[in-house]
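First the structure, which I've put down as structure tokens, then a few questions once you've had a look.
Apart from one protein chain that is not included, each protein chain of the complex appears where it belongs.
On to subunit A.
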Amino acid sequence: MSLLDFFRTTKPSTASAAKERLQIIVAERRQQGEALPAYLPQLKKDILEVLAKYVNADPNMVKISLEHSDDNLSVLELNVTLPDDDESA
């Protein structure tokens, strides 16, 4: 620390800028869910097969997403759009 630094009362903190920027990119990366479990495609396929027993199943009917809202909490969201009654088998 130099003489000047010592008497300068407010130092600009580049560390806090670094922290803010990192928090944003890390949150983005974690949301994108690079960590999607490998079983998701198979799960979707199995669900479609079961559905096909009862209705005309089409791959677009099932939407699956996984969200990590917290460290210890992941939410598996399953969205099934059923066809109109007259189309059902």
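Here, a contact is a pair of C-beta atoms (placed from the backbone, for glycine too) under 8 Å apart; a residue touches a chain by one contact, two chains touch by 3 or more; residues count from 1.
The rule is short, and it goes like this: contacts and distances are computed from a predicted model.
According to its UniProt record, the chain left out of view corresponds to "Septum site-determining protein MinD" among "Sulfite reductase, dissimilatory-type subunit alpha", "ABC transporter permease", "Xanthine dehydrogenase YagT iron-sulfur-binding subunit" or "Septum site-determining protein MinD".
Annotation for subunit A: contacts to the undisplayed chain at residues 1-3, 5-6, 11-16, 18-19, 21-23, 25-26, 29-30, 34-39, 71.
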